[in-house]
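Just one protein chain is left out here, and the rest sit where they should.
So, chain A:
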Amino acid sequence: MELFFNPFDNLLCILLGISFTVWFTLLLVFIIVPAIFGVSFGIRRLYMKTLLKVFEWATLRIERGAKEKNHHLYKPYSNAIIAKEPTSLEEEIKEIRRSGSNKDLDSAPEFEMSDIFYFARRGVESIMDDEVTKRFSAEELESWNLLTRSNYNFHYISLRLTVLWGLGLLIRYGFLLPLRVTLAFTGVGLLVFLTSVIGLLPNGRMKNFLSEKVHLMCYRICVRALTAIITYHDSENKPKNGGLCVANHTSPIDVIILASDGCYAMVGQIHGGLMGVIQKSMVKACPHIWFERSEVKDRHLVCKYSIKGSFEIGATVYPVAIKYDPRFGDAFWNSSKFGMVNYLLRMMSSWAIVCSVWYLPPMSREEGEDAVQFANRVKAAIARQGGLVDLLWDGGLKRAKVKDTFKEEQQKLYSKMLVGTQEDRSRS
């Protein structure tokens, strides 16, 4: 009996050993080395194209299956329920007043009881039909990405589809996830090890140079660990030394994405508002990362100083907009629902994280603008580029803040109609 098992055992060991070596070599060659040099083989883009083709097929299959079984699929774009009037707040309220007012219109318009009709109608219309909810659920169905967490409609439409989904599951959890976890550990491990080694070096140019390289390399490995496919736009506007980089913050991955393309000293705000992560790029970039990492308490102080201070000092601000493509995986982190580990696991078992980074032209505070107004201007520029949807679906605390900003806009418009004219009256 022994003789029977021994050679088999040996064979197993040898096979394991070989596959491990092969595995590691592949890892090294295709992922780690390119990460060091910042090169890319384009494997991830190829992967992305293939995935898209598969998703298309899956979606068509669902639609066909649904039609056959006479199920009803919600097709948002073809189903506008109501005709929305494209008139502005001011126009509409003026119109309401014009028809209802007994007074001569030359006299200053004031509040009318009928003003409410505009807001009421708009509100009810948004209940019947609104852009955002449409788009959100559209993403669930227009292109199904074989993740049950984003679509609940695929139940047993066809055996082939279920098999494909099962296969996808196997690939994601059996192959991609272990790969990515390995990479993540490698990346982080290397980062810690190498930065400690470099820390022993005497301060000087060499140290800074090496530390920059090490940080970049490790962040790039982390990027590959998430299979993040990032497209950088307008790199000519990339933040320069001495400037302040401000980005919209939808997920903790943002930090890794930006850091893999440039060297930043980070000042993190843990529960940020729209400003989220504020990164300061300075000449002595990297030592600051060590500083704030080892002393958590100090981070808060640096944080408070920087956020107020940096918008008041005449620094140049480089706004950056990060936008995630939801077709491949949902990068949104509902921090009240899921913990960090859970979130990372979800990220690593998605197909990929595909996002775009736009480096917007630098802005600086203008004459007569206070810090708050300037901050709002930066916010607006990022919002315009990143698209409203992403900013608003931002989770708990942040949602409240953003909602208030936009509500304020409407209040401002309306108040101008009332109060603005009151000032005129007091003058006359």
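Just so we're on the same page, a contact is a pair of C-beta atoms (placed from the backbone, for glycine too) under 8 Å apart; a residue touches a chain by one contact, two chains touch by 3 or more; residues count from 1.
Just so we're on the same page, contacts and distances are computed from a predicted model.
Novice: There's a gap in the complex where one chain should be. From "Calcineurin B homologous protein 2-like", "2-(3-amino-3-carboxypropyl)histidine synthase subunit 2", "KAT1 transaminase" or "TRASH domain-containing protein", what does UniProt name that chain?
Specialist: From the listed options "Calcineurin B homologous protein 2-like", "2-(3-amino-3-carboxypropyl)histidine synthase subunit 2", "KAT1 transaminase" or "TRASH domain-containing protein", the omitted chain resolves to "Calcineurin B homologous protein 2-like".
Novice: Taking the entire complex into account, which one of A:Asn10, A:Ser126 or A:Thr231 touches the absent chain?
Specialist: The missing chain is touched by A:Ser126.
Novice: Can you tell me which of A:Trp57, A:Phe117, A:Trp165 or A:Tyr232 touches the chain that was removed from the display?
Specialist: A:Phe117
Novice: Going by the touch rule given at the top, which residues of chain A touch the chain that is not shown?
Specialist: Output for chain A: 70, 72, 74, 76, 79-83, 92, 95-96, 99-102, 110-134, 137, 392, 403, 406-412, 414-415, 418-419, 422.
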